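So that we are looking at the same thing, I have put the structure below in structure tokens.
One chain of protein is taken out of this complex; the other chains stay put.
Labels A and B are assigned to the chains in the order they are written; within every chain, residues are numbered from 1.
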Amino acid sequence: MDTWVYKIPSALIDGVTIGSVYALMALGLSLVFGVTRTYNFAHGSFYTWGAYLMWYLPVLLKRNLPYPVKFAIVVPIMFLFGWIFEKIVVRPNRKSPNWIITVLICTLAAALIFDTTALVVFGPLSKAIPPLFEGKIRLGNFVVYVNDLGVFAIAMLAISALTLFLNKTRQGTAMRAVAQDLTGAKIVGVRADKIFGYSLGISAVLAAIAGILAAPKYFISPMGGWVPYIKSFVIVFLGGLGSFKGTVCAAFILGIVEAMVVIYLMKAWVMPVWFVVLIGILILRPKGLFGIWE
Amino acid sequence: MLRVEKLNFSYGEIQVLTDVSFQVNEKEFVAIFGPNGHGKSTLLKTICGLQSPISGSIEYGGKKINTLPVQEIVEMGLVYIAEDRHLFPDMSVSDNLRMGAYNRNARAKESENLDYVFQLFPKLKLLRKQVASSLSGGEARMLAIGRGLMSNPKFLAIDEPSFGLAPNLCLEVFRNIEEIRKRGASVLLVEQSTTLASDYADRICIMEDGKIVFSGTKEEALGKKEIREVFLGI
Partner (left out) sequence: MGMIKIGRIRIGWGHAMAMLALVLLLLLPVLMPKNNYLMHFFVLFFIWAVVAEAWNLIMGYAGIFTFGTIAFFTIGAFATGLLSQQLGMSPWPSILLSGILTALVGFLIGLPSLRLKGAYIALITYALHMLLAPLIRRGKPIGIETGGFIWNIASLNFLGYVFPRNVIAPWYYAGLTLFVVLLLLIYWVIRSPIGRAFVALRDAGPLAQSLGVNEYKYKLIVFGLSAFILGVIGAFYAHYVATISDRMLGLDYFVKTLIMVILGGLGTFPGGVVGAFVVIFLYEFMRPLMSYRLIVLGAIVILTVVYMPNGLTGTAEYIIRTKKWKLVGDGFLRRLAKMKKKI
């Protein structure tokens, strides 16, 4: 009885859904790297804190608000968080000669601070938030959860908004300019400092949304951002450093691969598979799929 | 318009500029010549705010600009066109040009300046949808100058505009610079070879070992024996 055939659509749906969430997270990382040329090790903390804030709002206000309202509150907060983070943790290091390493270390230390604060404030137990959308749809033998569709839709919406911003707005184009040639951007008058701040702010928002979208299924915990973080790293490398569409493609590919592994093998194999993929990329094609650098 | 006094700059322990002083008056075209590696590029970069001088003063339009970064200097109308061009490789020609109009003073005149640039460089108009990384050396050079023009300059600081260009293109570039001057802009140009630029310049300076060793007209340069040799030898 070939039941494995029936699992394919499930795997695809799960894969595409989680892929879209990974895409958001990876795009945030890619954006920061492209614009500032640094690796932000606190990116996972943005993921975690976005979800925690979402959980905390109803607790703080002692009543529940509809999701759109909560998003409208959390998104600007996270943007500010990322922007301030850039000013305090990243900026002071830019002047030092090996700023790549020092920024890395500082963001790592910051991640420790953020995660420990989350541990102290929210406690070690995992938290959950209600699904964003309720309901299921039956298509013959398969069940599709509306939440999954909703997550995918919101993620794609965010990605489209980002694409629009980068291509059609003046600040977005300025951001691309900084990523492509910093000196050139300065020569035409772009305020690089502001752009760096925006890029961190936007990446924080992307990570936060990813965290929120994943929270109903995967829960929220203080160290919960590290695994998604490392996955987004692999995605960015697979897609190719500097390639927007590469990152998105890689996210979906790896999301589907992960879903397949979960359904056909065991959940335990997920992380080793990611590791093997990473090593494979580095050995076979360090440039990634659409790589521009290296 | 631009006054530089006793400018000093060093890379770590190596002194690159030593007590450089000169000025460019309004609507003037000054060319600085000198062998390679003697500080001409560094001089321009320092004046335009990409680097900070160790000591000395730079005055533009009466304001001191030593400590200002290039982003703010552009807004004042002092536009730098780099030898390395620094174009945006993955953007189209027209996007590159549009980015040139980023600074606040240039935004209002974006379409007007774009038309003007296409008029001066018809080839750019043909290539406008092409990605900058696919341009040839000469085309890229034109784009760099065009982008600089989009920044609405009252003062153009150009680093080696004719480097690597075929002679007919060089001529076109200098003719265009003449056009821009007619619109009221001042020009400070740095060049390795004296052939064309000296014909168009009002005054020339010669730089050796990070110092200005001569400043005057082309005739004066040819008149002095030592200078003439350096001048013709360049």
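Basically, a contact is a pair of C-beta atoms (placed from the backbone, for glycine too) under 8 Å apart; a residue touches a chain by one contact, two chains touch by 3 or more.
Values in this document were obtained by computation on a predicted structure and should not be read as measured data.
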Query - Neighbouring shown chains of the undisplayed chain, as defined at the top - result: A
Report summary line: Sole touch to the unshown chain from A:108, A:156, A:260 or A:289: residue A:108
Report task. Can you work out which residue in A:77, A:146, A:230 or A:257 touches the chain that's missing from view? Result -> A:230
Query raised in the report: Which of A:32, A:54, A:74 or A:89 sits in contact with the chain that's absent?
Result: A:89
Query - Positions on chain A contacted by the hidden chain, ascending - result: 39, 89, 92-93, 96, 101-102, 104-106, 108-113, 115-117, 119-120, 223, 226-227, 230, 233-234, 237, 268, 271-272, 274-275, 278-279, 282-283, 286, 294
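Definition applied: only the chains that are shown with their structure count from here on.
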Report summary line: Cα centre of chain A to Cα centre of chain B, whole Å, reads 43
Report summary line: In their shared complex, chain A is touched by residues of chain B numbered 50, 69-71, 74-75, 79-82, 84-91, 95, 98-104, 106, 147-148, 150-151
Query raised in the report: Which of the residues in chain A end up touching chain B in this complex?
Result: 170, 173-174, 176-177, 180-181, 183-192, 292
